[in-house]
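A single protein chain has been omitted; all remaining protein chains appear in their positions.
== subunit A ==
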Amino acid sequence: MANVLWLQGGACSGNTMSFLDAQEPTVVELIVDFGINILWHPTVGLEIGHQVSDLLNDCISGKTQLDIFVFEGSVVEGPNGTGQMNYFADRPMKDWVKELSDAAQYVVAIGDCATWGGIPAVPPNPSESTGMQFHKKQKGGFLGGDFVSKGGLPVINIPGCPAHPDWITQILVAISTGRIGDVLIDDYHRPRTFFTDFVQTGCPNARSFAEKIEGGFGKRGHGCLFYEVGCRGPMTRASCNRILWNRQSSKTRANHPCLGCTEPGFPHHDLKKGSVFKTMKYLGFLPQEVPEGESKLMYWFKAGVGKFSPSPSELKEHSK
């Protein structure tokens, strides 16, 4: 049994939409079978108006036990640090966030905006947005690098744009069943169980990656999207290709380059010219960014060899 309060700051509600698509367990099963008591949520909450601000104040005072404070969306500090650009229940949202984070046993940031600022924080960051405990790759964010919730953990970051519903529901269940101690987190406060392997794990194009066979838009077959259209699957830690999305597919399975949305800094290179759906190149043909765990020189050497060695033809032919 755990009381969950879910609020949205500079959000698009994409994580909520993703959460509503959850299966095993569904949102309803989460409540009925797993003892998750949602105190309030902007989409499904029953309380209204002053009932909401009273409820928030009861959480802050301790009258209502706040086990998990979930935050979706960036913390909006603009203009000029006032937070007036995101007003909620008679106050700047950031003021609620601070007090609720101090009151909660555990604080969970869901989605890139809440974890590291996400798209709203892309320069010039018009709303002065930041993440709960990170600003892009930099530890700190709104609550500060030293923040630890009452339960003894820093903000638990569940990144992704949006986060996969499994990542959300499983962490909520882990906390509510007293097993959060089994969840190890990495340097970016991500649960390792979801964010250790790369997106490439389970990608049907992985062999083409090894063989340096290029894929591209509108092409059938299993060409690799890393070489030309900017796929970040080899550099991005997430379980997308193992658990799939909407039970059906994943970006790379649908010939869509991975955007690297579970890594801090998404959208990468701040959307500068030439960085969107294009692989940024070194010397005109070598990928500027190389897979994690490889030195650039070694990777480029191998890539150069691979590029000019013959590719197995059966990979290029693929049934419709």
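Criterion: a contact is a pair of C-beta atoms (placed from the backbone, for glycine too) under 8 Å apart; a residue touches a chain by one contact, two chains touch by 3 or more; residues count from 1.
Note that contacts and distances are computed from a predicted model.
The hidden chain: which UniProt name fits, "Multidrug ABC transporter ATP-binding protein", "Xanthine dehydrogenase family protein", "Cytochrome-c3 hydrogenase" or "Glutathione transport system permease protein GsiD"?
"Cytochrome-c3 hydrogenase"
Quick one: say which of A:2, A:85, A:156 or A:206 touches the chain that got left out.
Only one of A:2, A:85, A:156 or A:206 touches the chain omitted from view, namely A:85.
Just to verify: which one of A:60, A:119, A:185 or A:286 makes contact with the chain not shown?
A:119
For the full complex, which residue in A:16, A:169 or A:236 touches the chain that was left out?
A:16
Thinking of the whole complex, not just what is shown, which of A:140, A:267 or A:291 touches the missing chain?
A:267
To test your reading of the contact rule: which positions on subunit A touch the chain that is missing from view?
8, 10-18, 20-21, 23, 26, 28, 31, 41-52, 54, 74, 76, 78-80, 82, 84-90, 118-120, 122-127, 129, 161-162, 217-220, 240, 245-257, 259, 267, 270-277, 319-320
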